[in-house]
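Note that one protein chain is taken out, while the other chains of the complex remain in position.
Residue numbering begins at 1 within each chain, and the chains themselves are lettered A and B in the order written.
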Amino acid sequence: MARLLLLLWSLGPMLWQLVSSLRTSDALSGLASGGWTLEHYRQLLQGDPPFLTYLLNSAVVGVCSTALTLALAVPCAYALTRIGRRQARSLTLLVAAAAAFPAVLLFLALLELARDWHLANQLLALSLPYAGLCLPLAILLLQAAFADIPIELEEAALIEGMGLWQRLRWVLLPLLAPAMASSALLVFLFSWNEYPIALTWLSRTELLTLAPAMARIAGSSVYTIPYGAFAAATVLGSAPLIALMLLFQRQIISGLTQGAIKG
Amino acid sequence: MRWRLWLLMAPALALLLAVFAVPLLHYLWLSTQAQSVLTGLLPEPIGAQQWLRLWNDSRFWQDTWQTLRFSAASVSLEMLLGLAIALLLDQPLRGRGVLRTISLLPWALPTTVMALGWRWIFNDPYGPINRLVAGLGLPAIPFLSNPAITWMAAVGADTWKTTPFVALLLLAGLQAIPADLYEAAALEGATPWQSLRRITLPLLTPYLLIALLFRLAQALGVFDLIQVLTGGGPAGSTESLALYAYLNAMRFLDFGYSATLLLGSFAILLVLCGAAALLWRGNSRLQGALR
Partner (left out) sequence: MIPPRALRRWVLLLVALLGSLSLGLWGLARERLEPVSVLMPAPFADATADLVNAFNRSHPRIALIVTRGPLETEAVSDLAISSLLLGESPYDLLLMDVSWTPKYAAAGWLEPLDRWLGPKALDDLAPGAELGNAFGGQLWRFPLLADMGLLFWRTDLMEAPPRTPAELVAISRRLQRQGQVPWGYVWQGKQYEGLSCVVLELLRGFGGHWLVNNDPVLNSPAAVAATSWLQELVRQGITPAAVANMGEPEALQLFQAGDAAFMRNWPYAWAELNKPDSPLRGKVAFTTMVSEPGEPHAATQGSWGFSLLAGSKHKAAAVEVLRFLTSAEAQKQLNLRWGYTPTRLSVFEDPELLAANPALADLQLALAAAVLRPLSPVYAQLSDLLYRNVNTAITGERSAPMAMQQLQLNSERLLRSSGGEG
């Protein structure tokens, strides 16, 4: 019973979107009963720009942010586990505070940064603030993973004459793969969903990522409110994420929980 | 050796400073300037006037109250529901893995996407709930047009989206509790309710506090959901601090005041989360003393 309730609560709103996206506009405003259609999807996919552009933009930003975040977070997390307890603790505290910081409060200053450094309307540049915002969480996760690796392993490698880079590359990174996978997925999810900064950094329609594109679709209807098209957009916009969740649920869940236990 | 470690950290720390510290310092400066459409968008120093304006701005205080009300309601609902779901998922049930994945789905979707979805679900009179209500012969529920109801609709949508996150954190905490503690309690004849109160909740406290702190900070900065779902209406009753700051910057072109508002929100956040963190420290010291 409780399980059924949970299922209904989690899936109900999404299923309603799915159903709405397949109904005709008339059926949605209660004019006619019945009537199923794929029209809303056709409309979206052939729109100007086509809806897939937004998904593509989000994917590009997501991948770049993820790569950049990991590239910066791995060395930082490693250093944090080796630098000595006192400094590590105060730094970690600051990082943890940053992890909880609501990103929206930064939008105005980041907008000015974008203008002054000519970073606006560039998808790749958007991964800079995204990486900055995701770093805290990634650092915490990876730091916990580094701490789990016995120090003897690295000492053995040191005796064999491996340099810092070699130790990282051949000894530590392979052991870190699960933690990296989960941080990568969390960073990707964040950039896919981020709204206020994308809203202020991107003003060209063909560069919009999914979240601001959705919000603008809300006002881009011609004449009547296209709830069918809204619904189709929510379905198309969530499908890649749902697929990602189903494929990698274990990594995502372990990432989230690891962060809580160790952080 | 040591300088090499700092070198490894340098790029990450530099980006963190650029994204977090520089903006806050910039706001501090901007809040002493008049930079708006009336100054041709150029900064003019005006001392503490923006802060005075903030202090006297009834809309700032109204939005503060509304943001606090929203955060308190949604965070406490999320904690309760999250705990219930975590306890449910901790049971050895059939299909637990699938259930866990499905219940996490709402958390993974973009807020703007689902806010749009909720707008349609709450539609008056054509949304599903109101059609159901009309079918029963009752008057439509003004989800998005009544100040007393709309903020609860927003809380509902937020709870739907973020409860899974809380549930998952708490589930991790539950699974870290050794099973023999429960067995010992059962041997002593404790009821399930007693073992929940005596064992589960105390050992779960750190997790509850992490979830609380994180969710509180995020809820105090609520923006996406409100902007797409209600636009701050009706009658300004769902406007959050972040939305007010956004309007000041992007619609009124008043950057000095927008920065002041953002800093004001940050101060409120700091006070509340600081209080929660102190609570946590007091609590762990208490536990240490008991041990």
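Note that contacts are C-beta pairs under 8 Å (C-beta built on N, C-alpha and C of every residue); 3 or more make two chains touch, one makes a residue touch a chain.
Keep in mind that what you see is a predicted model, and the values were worked out from it rather than measured.
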Original post:
Which is it among B:17, B:38, B:186 or B:279 that touches the chain not included here?
Top reply: B:38
Original post:
Among B:48, B:186 or B:235, which residue is in touch with the absent chain?
Top reply: B:235
**OP:** Quick one: say which of A:98, A:114 or A:128 touches the chain that got left out.
**Re:** A:114
Subject >> Candidates B:140, B:196 or B:209 - the one touching the absent chain >> reply: B:140
Subject >> Residues in subunit A touching the chain absent from view >> reply: 29-31, 48, 53, 56-57, 59-60, 63, 111, 114-115, 118, 120-121, 174, 177, 181, 199-201, 203-205, 216-225, 247-248
Original post:
Can you name the residues of subunit B that touch the chain not displayed here?
Top reply: 37-38, 40-41, 53, 124-126, 140, 142, 144-147, 230-237, 247, 250-253
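Going forward, only the chains that are shown with their structure count from here on.
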**OP:** Within their complex, state which residues of subunit A touch subunit B.
**Re:** 2-3, 6-7, 9-11, 13-14, 16-17, 20, 28-30, 72-73, 75-76, 78-80, 82-83, 95, 98-113, 128-129, 131-133, 135-136, 139, 164, 189, 192-193, 195-196, 200, 210-212, 214-215, 217-218, 227, 230-231, 233-234, 237-238, 241-242, 244-246, 249, 252-253, 256-257, 260-261, 263
Original post:
Okay, in this complex, where on subunit B does subunit A touch?
Top reply: 2, 4-6, 8-9, 11-13, 15-16, 18-20, 22-24, 26-27, 30, 85, 88, 93, 95, 97, 99-106, 108-114, 116-121, 123, 125-126, 128, 131, 160, 164-165, 168-169, 171-173, 176, 207, 210-211, 213-214, 217-218, 220-221, 223-224, 227-228, 242, 245-246, 249-250, 255, 258-259, 262, 265-266, 269, 273
